[in-house]
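I have a structure I would like to understand better, so I am pasting it below and will then ask my questions one at a time.
Of the protein chains in this complex, all but one are displayed in their positions.
By letter and in written order, the chains are A and B; residue numbering begins at 1 in each of them.
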Amino acid sequence: MSYIIQGESGDWEVVVGLEVHAQATTNSKLFSGAPTTFGAKPNENVSLVDAAMPGMLPVINEMAIEQAVRTGLGLRAKINRTSVFERKNYFYADLPQGYQISQYLHPIVGEGVVTLDLADGSTRDVGIERLHLEQDAGKSLHDQDPKRSMIDLNRAGVVLMEIVSKPDIRTPEEAGAYLKKLRAILRYLGTCDGNMEEGSMRADVNVSVRPVGASELRTRVEVKNVNSVRFVMQAIEVEAERQVTVWEDGGEVRQETRLFDPNRGETRAMRSKEFAHDYRYFPDPDLLPVKLEEDFITRIQASLPELPDEKKDRFIADLGLSAYDAGVLVADRETAAYFEAAADGHDAKQVANWLTTNLFGALNKMGLDIAESPVSAQHLGELVGLMEDGTISGKIAKDVFGIMLETSKAPGVIVEEQGLKQITDTGAIEAIVDQVITDNPDQADNVRAGNDKAIGWFVGQVMKASGGKANPGQVNQLLKQKLLG
Amino acid sequence: MSLSTDDVRKIAFLARIRVPEERLEPLAGELNNIVGWVEQLAEVDTTGVQPMTSVVETVTPMRADVVNDGAISDRVLANAPDGEGAFYAVPKVVE
Partner (left out) sequence: MSDLRDWTIASAADALVKGDVSSVELTDAFITAMEAGRTLNAFITETPEIARDRATKSDARRKAGEARGPMDGVPIGMKDLFCTEGTRTTAGSHILENFVPAYESTVSGNLRDAGAVMLGKTNLDEFAMGSANITSYFGSVKNPWTPKGANANLVPGGSSGGSVAAISGGLVIAATGTDTGGSIRQPASFTGLVGMKPTYGRCSRWGVVAFASSLDQPGPLTRTVEDAAIMLQAMAGHDPKDSTSLPMALPDFRAACTRDAKGLRVGIPKEYTLDGMPADIQKLWDQGAQWFRDMGAEIVEVSLPHTKYALPTYYIVAPAEASSNLARYDGVRYGLRVPGSSLDEMYELTRGEGFGTEVQRRVLIGTYVLSAGYYDAYYVKAQQVRTLIAEDFRKVFADVDVLLTPTAPSAAFAEGEKMDDPIAMYLNDVFTVPASLAGLPAISVPGGLDANGLPLGLQLIAGVCQEETLFRAASALEAAAGFTARPGPVAGTAL
């Protein structure tokens, strides 16, 4: 799946690295006891520490450290026994301290890897450079007043995990797959809710282009705060196009920070970032280096859930699912859990089929996600069970499923109520068969005369008369006996 | 290494301190005196010496993840030079 931009001078490839800011799931902030809840009144989730009042001091939230380590382990990354919080110094209206407490030379997590599941069922590894902890900044609102910007510090000090990928991404699709997979891993781990709309996951995209075959990297541009998977893919496309044009017009791509404008579908340079920053990092003298004990790490390691990659392998190996179906089912934690509950004790492939074709389709129409499904996992499993033991035919099962979607009733109950149980009692079927034959003497003669294709017509009639409940196999057999002897 | 008035102008902007044009020259002089004086550290051999991180060896204390602060916007905003409702206000920022 290579992604090539045709320019006048020739073909260009795009080189992408992603910096994802993921809000670590914690009750309180990184260095204060203020809450991290979304949607509070302005400056409600703010402590004197968050507002950087004179003499206020930071104290590390141990859950932030734990979540970072858990995420690092989930990314199969190196956990650094010693990490250091440093001050990143710059002035901005929503940065109360005049510096952001972040990690620089000594991040808490080192190199790791994320495995992408691509559309064609193949996989590709993207390297993780590092993960470090840092404070989020506050929020500036620019549209409230013609002359002033309004500052809300509710987010100031919220725990962020900055996850930096290596420049291993070569296509917008891979960027999308990377974000989806990273989000899935974070959700499986319970270290970030991955909610891009609420800003708990934001991506900065580093984009550069180079002629196909070239090995050296060209100037990269950082596109800031792209807040959806779709926009990330768009931003890469338009920014890459822009850079190719700049190079081919004999220009130089400037190292700069740009903003993606989804409405205009273009990127533009950020005014507030015009001046080159000199962040003057140095270890925060209010905090001591973070030292991790071996047993702290092993305890977290032991508590890790089964992650998407492991689950996928197990689904393929133990349940015999296709790589594609397995990939689809593990993509999100809830779906995987639903599938495993439904498949418990039933034909996993059948369940997978019903899930990916019938249920997903229905949920899409209803605009519901798996958690809101009117059909419970147990009921879907039960439905497959009724087909397995011949209680109903596949055709009836579809009708039952339709009723389940409307009523959320158990399939067994529905089959009972509507008397949809398959008729297997030969006597009963024989009665219907005899009736149909006597009602259609000419057709019967026609068959007896050797035109056995007409048997099919009789089968249809019998099934119809039985309301679809007669066992088709038995019907066929009886008709042959009766008409052809 | 000696600072030019232009260096001082850059540093002053980094520190967001307005220095009147006529002060740049003398200030460069003062800063150069101090910088020149501290540069005597160059003569100390520090190969393999760990930079000091904390004067007293103790382990990093950590907080339990409990919410025990916030909901004090009145105290947070009490000294604000300019504001609107529960917001702080600053001159318009263009991003």
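Points to keep in mind about this one:
Throughout what follows, a residue touches a chain if its C-beta (ideal position, glycine included) is under 8 Å from a C-beta of that chain, and two chains touch if they have at least 3 such contacts.
Model, not experiment: these values are computed from the prediction.
Considering A:G98, A:G265 or A:G345, the position touching the chain not shown turns out to be A:G98 (whole complex). The chain omitted from view is touched by exactly one of A:R70, A:R87, A:R170 or A:H346, namely A:R87.
In the full complex, subunit A contacts the hidden chain through residues 48, 51-60, 87, 89, 91-93, 96-99, 149, 151, 278, 280-282, 285-288. Touching the omitted chain from subunit B are residues 1, 3, 7-8, 11-19, 27, 30-31, 33-35, 37-42, 44, 46, 49-56, 58, 60-61, 63, 72, 75-82, 88, 90-93.
Definition applied: only the chains that are shown with their structure count from here on.
Contact residues of subunit A toward subunit B in the complex are 26-28, 32-35, 41-49, 51, 59-65, 84, 91, 93, 140-142, 144-153, 259, 270-272, 275, 278, 280, 283, 287-291. Of all residues in subunit B, only 13-14, 16, 53-54, 58-73, 75-77, 82, 84-95 touch subunit A in the complex they form.
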